[in-house]
Structure formats: structure tokens, C-alpha cells
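Every protein chain except one is present and positioned as in the full complex.
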Amino acid sequence: MTEAAPAVEHAEPTLRLRGVGRRFGGLLAVDEVDLDVVHGERRAILGPNGAGKTTLFNVICGDLSASTGTVEIFGEDVTKKPARYRAKMGLARTYQQSRLFDGLTVEDSIYLAIVGVEGGRLRPVLVPGKEREIRERAREAAGRVAISHKLGEMVGSLSHGEHRQVAIAMALAAEPKALMLDEPASGLSRGERQLLTELLLGLDRDITLILIEHDMDIALRVAESVTMMHDGRVIVEGTPDEIRANETVHDLYLGRGYGHE
Amino acid sequence: MTVDRTKLATERVIGVAALVVAVLAPTLFSAFWLNSILTQALILGIGAASLIFLSAYGGMISLAQTGLMGIAGYALANMVTQRVPGGETKGLLLGWDPTVGLVAAILLTVGIGLVFGAVASRSYGIYFLMLTLTYTVIAFLFVGSVTLIGGFSPVAGVDTYTPGFIGDIVTDRERLYYITLITAVFVYLLVRYLVRTPFGVSLQGIRDEPVRMASLGYNVALHRTIAFGIGAFIAALAGVLSAWWFGQLSPTTMGLDATIQMLVIAVIGGLRRIEGAWLGAIAFLMINNEITNRIPSSGLPVIGGTFNTVIGFIFLAIVIVSPDGLMGLWDRMWDALRRRGGPPHAEPEGGEPAAVASS
Amino acid sequence: MSEAAAATEPQAAALLEVTGLSAYYGSAQALEDVTFTMGRESIAIVGRNGMGKTTLCNAIIGISPPRAEGSIRFDGEELVGMPSHRIARLGVGYVPQGRRLFPSLTVDQHLKIAARGASANGSSWTRERVYELFPRLAERKGNGGAELSGGEQQMLAIGRALVTNPRILVMDEPSEGLAPAVIEGLIETFKHLEEEGLAILLIEQNLGVATALAERQLVMIGGGIAAETTASALADDPELQRRYLGVEPLAH
Amino acid sequence: MKVGKWKLLLPLALLAVGATIGTSGALATPAQANEVRFAIMTDCKGAFAFGYEVDTAGTIAALSQYAGAKPKNKKKPSAGMTGGSAGGKRLNLVGIGCGDETPALALKETRRLMVQLRADIMLGPLSGDEAVSIAQWARQNPAKTVIIGTAGSQDPTMQIAPKNLFRYHGDGAQWNAGLGEIVYKRLGWRTAALIGDDYSFPWTSAAGIIADFCGIGGRITKRVWTPPAGGDYAPFIRQLPRPNQVDGYFWLVGGANTSAALTAFEQAYGPLNARQHSGNLFLYFLGANTTVAPRLVGAYMGGFGTFQTGGLKNAQARNYVRNASRWFTGQNVNDGFFYNYWNAAWAMVQGLNKSKGAVGPALQRALPRSLKPGFQVANKGVLRLDSRRQAIQDQYPLQITRASGEGTVSTSIVGYVPNVDQTFGGYFGPNKPAPGRNYPPCVKRKLPWQGKIKVVKNGVITNQVIK
Partner (left out) sequence: MAERIRAWGVVGTVPRALAAGLVVFAILYVLVIADPPDEFGGGNWRTTNTGSALDDPSTFLTTVLDGLTFAGLLFIVASGFSLIFGLMRVVNMAHGAFYLLGGYIAYEIQQRMTGSGFGLNPTEVNTLEWVVPWLVAMVCIGVFGLAVQQLLLRWNQGQDLRQALITIAVSVIVADQVIAHFPRTVPAGTQQFGGNAVSISWPGWTNRLVDLHVGGVTYSLSRLVMLALGAAVGLALFLWLHKTKTGMVIRAGVDDRQMTAAIGINIQTTFALAFLVGSALAAFGATVGGSQASIAQGRDGEWLLFSLVVVIIGGMGSLAGAAVGSVLYGLVFAFAVAYLPTTGNECCTQYSVVLTFALMALVLAFRPQGLFGRAA
């Protein structure tokens, strides 16, 4: 259970990683990562492809177990806890490749996200009142990402951009305390990206946001702090401005310099 | 999407018509047809429904259903039959009250199903298929080897000890038919209802993306286990009805052939929609019965062999032409109509889900 | 398209000719009317994640084939609908994203099964030549693919493509996950290969690598070629970077 | 995936055709009053698949002989028959059931034949567990009449014994009567081990052997039952006492497995000594004549109430062989399957003649309680049925002998056990358990034929008793 509440509410760590590593056979995908994210923070995790960002996400949310180190969320050590436990604590995420339910409708998908956290997962009967309430919430979440017009469509028949919208609606619908988005803008059109940015900026300040994003435009506009990863390790941490000014970041991320200078 | 609405309406009309025919069946069909084809089709359909329930909504193709049916039948047979002169010779002959036996047999089957399901809950795809096949083989060998509860000789007389509310089904086969029909409708409605409940929707989510479901807060293994338990319950109903219909039980009712037959029925019907269970059962039985009666008893001309060869070829043709079975064919027909009406609407490929690599 | 003005002239002898290529995964359209031509040269296709770059690669090489419409002609032969191994035999070498080495095979075995006789352009890559090119690999001949470091894996993936004696090398994100020093080495290698007469189609997210290797730069956005530009134009124009790649330009 | 129109239409058309055909069968056609509908139930799959032709041959030959029928094809019995009448009514063979020795399929086929094809009389089935299943079915369908074709389980006529079920031949225990006494006396066996497959026919066979062998004073020191689908007999063979620990072995391993089991025995203990081995009919039938029998020349074995090759040399037997051989080419009428189906069909004809073509209870009352079949000697050549409609038959223990042809073997009769009844003189009974893994127990006991088994030489029953 939670310890005595810390004096300063906003300094309450949402996420605390210590020495987290993850190995796949011979490959060390994540290596000795320490990370602290506090309540309400907007954190971007950047880095070139293959830097270990997604693996780190998977370790945080519990899809993968950590090979080394400890994972703490909301002040509780969850290193050995399964993904579902962490989800119920209020940790929601999206996936790079949407991982949606192709055979379900949009509404059902969002509905599942709510039921997963609210309880009643195993209920084999329909309780009309409850059902109405959850459906209502699901529709509302769909409205927030402007996908209301597709509620009854099978997710499998939607476009790529719509998949992203559904994924975010699912993450939001559960009313999480922390939201982890894995490349939400990937594959989106310019207009869609604009909508996404606005959505993220308008997010409730109570929700902690952790974001992997290649679109620096979005990442640096939304984030208050940035963690730069490379080769499984954290290279730099800082504010967006510090990151912008950092030469290492540019060398790494833009590959600036090969053969030109 | 008017095509979809037309399709739904058409299906409703067909469904109601089928139900009307089913209710009037005793007046429409000969006694043999009623008893052997229709009753059996309903029973096999319930069995196949338990398979299709798991496959269509849970993504689990289970070959354990035949075994679970057999377990229910054997449990019932051992519990209710009595030792009387000129009567049964095999089994425990416990002579329990048939109602108690009925409930106990179903509960036992569900319990075993839950254990089976718990063990299998972490297996997927072809491994799940193989593991559940071994459940059936274990059940087969168990009743065959433990002569106390049966052995390879038939345990008989199950149909003479039915609960009072079931009544005499030995001489009154119409009664058995209606009981089976009611059960089938119940199972159909149960499944249709279940898949709309939180549990059912979750199950479908797990079918599509188990990893995603885990990170949404679901205990994937538990859900799959319980789904397997529900599958076992439906299979138990089929098993009990089958025991009453056959009157006897022997291990081969859950042998490899019977297991494959159940899969064949489900595949002919179509593994993606629950209605396919009964469609597959009736189609299979009709084909089987007709061919058996029509092939000359001296064997096939030219190539030799019996009707099994013909059945093999027909099954081959169905799998090749329509891997989603008859229901799949039906759906594709409507898809074709829709495509003609609206803009090109891509259908999901029948094969490997395309691995969309991101760049 | 004002950007196109900066594009270099397509070379006369077209080696690879992509015309009106569209591709679908199920209902999702991944490529939309992609058209470009390349000769015996190096070009880079740049763009952010999810813009269809890998799909384009897959369509050219014919693996996990999306439903494709349109035409891809390689030296006059139509590749759409052709099985992957025949495409490879025509002289299209492939270095996939994530290397995709065979975990069961050793370094040497990778090269052994891929090796083929000299191709039409007379280039004749043998295992020995690959080992000369990458002495690191020679040292690790007997190791399994999974036991190599990232850079070594990439060398092997390139070596594996080279021994098929390709006329064009299609490379999907070869710099992914590699340290800058290693990337620099790779670029050296690519330039060397280019001098040997090998055409290179580079698909990159890393602008530095892309601009270092190829002068012609095609920008992909939303499944289509949005613009063609040059390396120098792209490298020196932060505004272009931002527009095409969503990359925040340098502060200074 | 592009779906061609034909691809959609073909299965639908198939289904439509199927439905039309199906429903046409569903509408009942009235039965004709001037015919008797009967069916043959046999196997066409599984270990006894060969029975399909043999059993049909036996049936049709008898109907040709006694009811004026004619085989459609002299070489292919299953082609059916034409003509034939009994009790003033035309005989209509409505179908031939195709089982696979499993009770489930037997029952299904029985229903198809008796309900769908509306047969009133069924000749069959062919194997033990099938008969148990069908006996249970018969009990619930008293209007139908079943005459067992060739089945060796005890329960159908002992424990279940419905009034509409008849068996004109012995069960598995009867088929092995006398064998224990012969090996006890001729080969001096005092202890023996027993190995068999784990189902009702081997159990029943073992029951007959145990009753005889223990009855005269022998001791069964080990019973090993092998489960199906094990694949390897070696570990089971090692459960048997070694050849120097026991006088002999009784083999009751089912048809195809006999060779596997004996090969495993040879691999464990060296070449087979025919004097140490005995067993039921599986030592010669079901392909064993080409696999194991040649290695066991001289061994004694049980059989049907007949013999595979070479017959009794008396007028009644010669008469049977002559009559039965006329109808088909290439059929061995000494074969137990042929012989038993022949007798069943013959009994049916007699019954129908007496009932004037009536079926149901009338026929059941009219079916003969005695028959004068080819290989019955005792009781003036008349085989009688007991009160449970089960035959009391003569039994002829056999010996495997070398035949004239190269590499082939044959059997010859070595003994004559008169009037073997199903209870073995009260040893088995309706209120006692059916034979099982460890039933009956091995006890010394006087059997009706003990010490009265006659020596048979060259097909002639002598007056000597076996010593």
C-alpha cells in the first residue's frame, strides 16, 4: 500500500526506474536506465530507431519483464507485477503498431478499455444501468478524439489515422493517472498531427504524459522535459530548449555531419 | 449500408423459417429423419457450437470438445444406470437419481473443463489445437483403460434413466427431439447473449490482441480459462443429449475419428459464426447419410474403396473452395453484393494477417 | 511542386522505374500512386515513420506482398507479381530493416547460401571479397548471427546482399540502432560500392546518412512521394527539414 | 482474394442437390406388404474390414441355398442378390452395414439399417463389443429381430439377453473350450501366463481358457493386458514370466497385433517354441496365417465352432461344404465368419417360413431353437439354443500345421468337445460378472466335458479321449 503521503503533492513520482535493463538473447535492448517522472509531468522520450524506447515502454507497462532493475509506479514497486495490475493502478498506453481489436467495433474497443480498469471484466450478464453508463463514457471518449462518426464500424476496416484516434481514445477512456503514447503521430497527415498536438496540449494536468515521438515538432511542443535514448541507454535529459541546443542530440538524431563537413 | 441491413433481415427471415420448420419437423419428416438426422444434427450442432464459440469469439480452436462431451456422457452413464437383471453390465452402475446425476455430470464436466482450460490458457494457435487434441485422447484412453467406469465395451441404458422432467425418450423420440431443439435454441441464445456482455466483449478483445488486453487490465489467462469452462458447459449439454440419443457410450465416441469429425462439421459450417455449427452438422449428416446409402455396397466403380473415399473428396472440395465453410460462403456472397453497390471495400485476406511493417 | 525544381535530371538509362504504384494492407492503403525513376545512381528516400517507406521496399523486393497496383520495372522487367527469389536473381539486393539475419546460421553460412555467380554487370562478389571488405566478419565467421554486435550484423546483412551480385542494392534503414562511428564506416562502404557501379536505393530516416550518400532525395509523406530535392538543399534548409521530416531544426 | 462466380455457386449447388436428395430420402415410401426387409451388419473398416465380403457371402449363399435367391456377382458378394423368398414373401436385402469394430459405429449403422432403411431383421454384427452395443439396442426395440453374425462376447446372450436376440454359434469362451485341457494333457503344462489386448473379446476368450485350464488343475500365474495404441509390445512381454518360469503362454492379442507381440517375444527370449505357445483364433486369423502362424507350427489354438481349412469328414459336414461352395468363387466356406453368417441366414429363412413371413414377435417365436449345421456332431448333429437363445455347440480345438504349399500353413482339428454351453456347466451365469481383466478366477472345477474330449484325426472323430 501507499506510504504516508509526501508533503509536496506534485513532486509525487509517477514513475521511477532504477537500473532497468532488458535483454533479448544476446542483445541488450535496454541498459541500466534510471528514469523519474513526476505527477503531471509531460515527458518525451526521443532517440533514433532501435534505441530501445519501445522496449523501455514495454518494461514499464509490464508487457515485458525487466531483466535487471526495479520499476516503481505511483510509489509502488511493480517490477514483478503483471501488466494488468499496472493498468488497474492507472497506467494506460498505446502501441506503435496500433494493436487494436480488428474484430470489434470502435465503441466496443473503447468500452473494453473502461471495463478493464473499472471492473466487471468477468461479468457474464448485462447490467443495463452500468452498461449505459460505460457506453456513455466510451462515446464521450470517442468524441474527444473526433471519431464519434465511426462508433459502429469494425476497427479492422478503419484507416491508419483512425486507428491512432481509437488507440488514444482507448487510453483516455480509462481515465488513467499516467498515459504512455508510443509514436502517436506516426503515419498521420499534417492535419491529423495538428489535431493530435492540440489534444495532447489540452490534456488534464492531472494526467502524467510520457511520449515517444519521432516528430520533434510535436514532441518538443508538448513535452516539458525530454529524455534522449540511444543504444539502450539514456544519453541526455533536459528541457526542450536544452535538447534543441545539444550538439550530441543532433549528431545522433539527425545524423548531421557524415561526409558533409 | 443497406446491403448489411438487407443481409440482416434475410438472415432473420431464414432463422425464423428454420425455427418454424424445426418446430413442425415431427409432422414434416419421417421418423428416421427426425430421430437420426435432425436430432443428431442438433446435438452435433451444440457440440460444434461449443467449438465455434471458442474459435469465433475466443480465437481458440479446441479439439477437446469431443472429449468433454464424452466425459459428460460417461459421468452421467456411470451415475444413473442401475444393476438390474438383464440390464446393463458395464460401468459403476451407481443408480443415482437421474436429476442429481444430470447436474453432477454437467458440473463435473465444467470442472474438468476449467482445469483443462487453465493448463491450455497460455497456448495459442496450432499448439492450442494440439494440446486440446491430447485432452481428448487422454479422456479416450482413460475411459478405455479404467474398466471400472467403462472400458472398451459400451456402457448402456443411459436413456432409460432420465429425470422426470425429461420423461420417456426411449419410445417417445419426438420428446427427445424437442428437448434437443430447446437446448439448441438455448445454447444459441446463450452464446449470442454472452458475447455482448462485458465478459464476451473482453473475450473477443483477447481473441484479437491478447497483449493489448493485458495492458488494459485484463487477466488474459483467466478469461481464456473461463471461456473454456463455458465451452465445456455447452459441450456437456451436447454430451448428455448425445448419451440420451445414443443410449450407450463407448470410448470411440471420443476417439480421433470422432474428434476430427467434430472439427469437420465446424469447418463445413464455418468457424467464424455460431450459426455455422448447426448448418455444418446438418450438411455433414446429410452428405454422410446420402453417400452411405447411395454408394453401391460393393464399393466404388473403377477406383475401388468405400464411401469414405467420396466423403474425403467432398471434404477436400469444401476446404479448398471455402475455408470459412458455408457461413463464410454466405458472407462472401453479401460482400460481393456490397462491393457491386458501393465503393471497393477490401475484404480481409483469408490467409496470414499481413505483417504491416512500419518504416 | 516548386521543390521538384531542385531535383536532378533523371538519368537516361532507367534501371528502376516505378510508375503509379499503390499498395494496400487489407483495407488500409499504404502507398498511393508512387512514381519515380532511377538509373545507375544512388538515391535516398526519406520520411518519418509510418509514411510507407518499408512498404515501398517490400513492394520492390516482392516480400510480404501488399496488394499492389501499378508497375515496377527493373531493367525493363516487370517486378509486380514476380516471386521474390526471381526478383533477387534479376539483381535486386536487399538489406532489410532490422537486418533479419538467420539466427540458426553462422556468418559464413549466411554468405554461403546467398552466394551466386557473376551477374550481368560483371560484378563478382564472393565470400572472400566480402571478408576483405569487412575484416570484422572474417574474424567472426563461425559465430551465429545473433552473437554479433549491431554493426557486425549490419555488415553481414550487406555482405549477404552483395554475394547475390546485385545491380541495385535496396537498403532499408541501414543506420538504425548503430553508433555514429559505425555509421560513418558504413557510409564509407556504401560510397565504395557506388564507385564499383552499384546502384543504391537507400531508405532512411536519418537525414545525415541519407544526405551523405545520395544527392537525389525523395521525400515520402503519407504513402506518396511528396517531393524530390537534393541532399545539399535539404541539409542546408531547416525549413525543408521541418516540413518534410518533422525535425526541429537546429537552434543556432 | 478474388472469388470467381463458380466458386460461390458450386458448393451452393452441391448443397442444393444434397438437400433435394436428402429430403427425398426423408419422405417415407410405404413398405410393401409382400416383402421382408432384412439387413446384414458387418465391418468394412478397422481390423475386420475383410468381413464385409465374407459375411455377405455366407448370408447370400445360405439364402441362395434355402430361399431361392441368386448372387448378383459370383466374385463380389457385396454386389448383393436377386430373388429369394421365405414364408411367402420376397426377401429384400435393404443394406449392408459398415462398421469398424467399434460399438458407436455399429449402433449408428444399426439405426441406419433398421430405422432408416426399415429392415426388420438384422444378421450381424461381426465382433464382440459391437454385439454388446446392439444387444442393448435390441432390448429397447423389441419389434426388431437380431441374429448375431459372428460375435464372441458373452454379455449379449448372457447378461443382457433380450428376447429378440439370437446367436446360433458360441461366444469367445465357448470357442476356446477344451484348449486348456489339451495343453495340460498333451504338453504337460501346469502353469501358464496369459497376455491379451484389453477389451471384451480377449477377456471372454481368456475366460474359456482359464475355465478349462484351471478347471483341470493348471495355474495361471500372470495375466497381462495390453492397452490399445501403445505401439510397442516389448515392455509388456517383459511382464510375462520367462520361458523357464512357466510351462506355456496363452496369446489373446488382437489380430494385427499378434505378430507384433510375438516378434517382441522372440526378441526378448529367442526363437518361439511351438510347444510353449497357445492361444485363441488370433493365432491364425486376421492375417496371422501369414505373419505368426508359420512360426508356430504345431501349436494348439482355439477357433470358431469350425476350422479354417480342412473339414470334418462326415456326411453332414461334406453336405454343408458342397452346398455352401456352389454360390461364390474363391470363398472359403470353412471360415468361421462365412459359416456363422450362413447359419444365421438359414435360421432366418426357417423362422420366416414358420411365421409365414411375419416379422417381429411372431418371427421371434418362430425362429428355430435348433439347427442342423455343418459342423455339429453331438446330439445327432443338432445344435440347440439354450433359454437365452444362445447356441450350445460342439467345439473343435485346432492345431497349426504345415500346408502343402510353400511357406504356407494350415490348421487341423485335433479334438472334439461336445455340446459346449455358454455357462460352462454353471461356471458363468447371468448373475455373475461378464469376463473381465481378473474374472473369472483360476479355480479347479469339474466341467461337463472334462476328460471327454475326443481325439480327431484327419477330420475323423475317434473314440479315443485326449490323454
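As written, the chain order gives the labels A, B, C and D, with residue 1 at the start of each chain.
Assume a residue touches a chain if its C-beta (ideal position, glycine included) is under 8 Å from a C-beta of that chain, and two chains touch if they have at least 3 such contacts.
Quantities reported herein were computed from a predicted structural model and do not represent experimental measurements.
Visitor: Check each of D:D198, D:D212 or D:D421 against the chain that is not shown and name the one that touches it.
Guide: Selected residue, touching the omitted chain: D:D198.
Visitor: So one chain is hidden, and I want to know which residue out of D:R139, D:R223 or D:K454 touches that hidden chain in the complete assembly.
Guide: Within the whole complex, the residue contacting the unshown chain is D:R223.
Visitor: Of the residues D:Y66, D:W137, D:F236 or D:Y300, I need the one that contacts the missing chain.
Guide: D:F236
Visitor: Taking the full complex into account, what residues of chain C touch the chain not shown?
Guide: The list for chain C reads 61-64, 83-89, 94, 96, 100, 102-105, 109-110, 112-114, 116, 160-161, 164.
Visitor: For chain B, which positions touch the chain that isn't shown here?
Guide: 61, 119-120, 122-127, 129-131, 133-135, 137-138, 141-142, 145-147, 209-211, 214, 220-221, 256-257, 260, 263-264, 267, 271, 299, 303-306, 308-309, 311-313, 315-316, 319-320, 323, 350-352
Visitor: By the contact criterion defined above, which parts of chain D meet the unshown chain? Give residue numbers in ascending order.
Guide: Touching the missing chain: residues 44-47, 49-50, 53-54, 198, 220-236, 238-239, 255-260, 263, 266-268, 270, 286-295, 330-332, 405-409, 437-438.
Keep in mind that, in the parts below, only the chains that are shown with their structure count from here on.
Visitor: Which one chain sits nearest the middle, judging by mean Cα positions?
Guide: The most central chain here turns out to be B.
Visitor: Out of every possible chain pairing, which has the most C-beta contacts?
Guide: Counting C-beta pairs in contact per chain pair, the top pair is B-D.
Visitor: Rounded to the nearest whole Å, what is the centre-to-centre distance of chain A and chain C, using the mean of the C-alpha atoms as each centre?
Guide: Computed from C-alpha means, the inter-chain centre distance equals 31 Å.
Visitor: Whole-Å distance, chain A centre to chain B centre, using C-alpha means?
Guide: Once rounded, the distance between the two centres reads 42 Å.
Visitor: If you average the CA atoms of chain C and of chain D, how far apart do the two points sit, in angstrom?
Guide: Computed from C-alpha means, the inter-chain centre distance equals 76 Å.
Visitor: Do you know which chain C residues sit against two or more other chains?
Guide: Those would be 26-28, 49-51, 173, 205.
Visitor: Which residues does chain B have that touch at least 2 chains other than itself?
Guide: Only 345, 348-349, 356, 358 qualify.
Visitor: Using the touch definition from the top, list the residues of chain B that touch chain A in their complex.
Guide: Contact set of chain B toward chain A: 193-194, 196-202, 204-205, 207-209, 211-220, 222-223, 226, 230, 345, 348, 356, 358.
Visitor: Which part of chain D faces chain B closely enough to touch in the complex?
Guide: For chain D paired with chain B, touching residues are 1, 3, 7-8, 10-12, 14-15, 18-19, 21-22, 25-28, 44-45, 56, 73, 76, 78-80, 95-96, 98, 102-105, 107, 111-112, 115-118, 128-129, 132-133, 136-137, 139-140, 153, 155, 159-162, 198-200, 227-229, 430-431, 433-434, 436-437.
Visitor: Please give the residue numbers of chain C that touch chain A in the complex, ascending.
Guide: Chain C reaches chain A through residues 26-29, 48-51, 98, 146-147, 150, 173, 175-180, 183-184, 187, 191, 205-213, 222, 235, 241-242, 246-248, 250-252.
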